[in-house]
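The complex appears here minus one protein chain, its other protein chains still in place.
This part shows chain A:
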Amino acid sequence: MEYTEIMVRYGELSTKGKNIKDFINRLGSNTMRALHDFPEVHVYPKRDRMHVVLNGTDPEPIMKRLKLIFGIQTFSPVVQLRKEIDAVYAAAIEMMQEQVKPGMTFKVSTKRSDKEFSMDTNAINREVGSAVYEAFPDLTVDVKNPDIEILVDVRQNGIFISCETIKGAGGFPVGTAGKGMMMLSGGIDSPVAAYLGMKRGVDMEMIHFFSPPYTTEQALAKSKQLTEVLSQSVGAIKFIQIPFTEIQETIKEKVPEGYLMTVQRRLMLRLSVAMAEKRGGMAIFNGEALGQVASQTMESMMAINDVTTMPVIRPVVSMDKTEIIKVAEEIGTFDLSIMPFEDCCTIFAPPSPKTRPNLEKARQFEELIDVEGLMERALAATKIVTIKPGENYLNPDEDIFAELL
């Protein structure tokens, strides 16, 4: 069965009233960007559906990419037929061949925008249904909740048929909610939080703090690789690496042990906010989950959050660890996250950080260091790179090795 196009159904954006046009255009351009290396494929975002016309391209890799793009509810590979009902019967039966298992139910749904076509919607439903039923007597019809829905779309330029509906990533097209800055540590939680934020349409930029020589090149590479995984949903993500060594050393030297973590976090948040203001970000995202570790009590959040009025959004705040891990596994970040490299949250971690830090004390201890000067130097040495799907940071020698192997 040679598919001619993939028909994409919009999810929640169908309910978004007059913004709908922006959403569709954004999804269209996101999709084009995600498929940019398939020159034959054309994307037509229409008001009710988006058509990804294959022009002979293998549909499998295309569908693999579409599955990751936010804003797509479901999609179906479609065959374009000439406008003869016999062709519809034959194609429906051939398509069903690949899918039917004993005891399954099905229905036929027809849409007819070409009112000139000789049969009406009900007649097409009925006749295609009985042709399929004759070929597969084990099937039963269920119009409410079928296992397989055969979609017949009679348009001016042909009849389009599909019988497979594949679930997309859902959510909103990335970019429709504006820009956010994600504090990406490299652990399990922050990539999941980034994913969830991106799913709500946020154009996310990753901020990563690194502290050489206390943290290794590998830890940095790991965070970049996590960003690469996330970039598969959007085509490209900006990765902002902020050096944190001097700040950490200074805090370690000047601040009492119980407040090391709190003051460090305050500085991280200050730097993230500064970066957001510079780059047009409207909110800070992080991977905090309430109660997981010392920095993630409400007292601690208050003592850290004190440095800014910019919204700090915590997408996984109320999730259990097991729930977060489940998402991490689904989106392919878990195996990377558990690679055992020290990140800058774990170095200099005091044996017993204050789980209920006092806001006033946190402010006082912060005054012991030159916040402004430290921030200025860190921001001046910040590097920004664009990370794209398929890039390999953990194993930069992959191609050299491939030659050997």
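Keep in mind that, in the parts below, a contact is a pair of C-beta atoms (placed from the backbone, for glycine too) under 8 Å apart; a residue touches a chain by one contact, two chains touch by 3 or more; residues count from 1.
The criterion applied here is as follows: contacts and distances are computed from a predicted model.
Chain not shown in the complex: UniProt lists it as "Cysteine desulfurase", one of "Cysteine desulfurase", "Cytochrome c domain-containing protein", "Putative tricarboxylic transport membrane protein" or "ATP-binding cassette domain-containing protein". Contact between chain A and the unshown chain involves residues 217-218, 394-395, 397-398, 401-402, 404-405.
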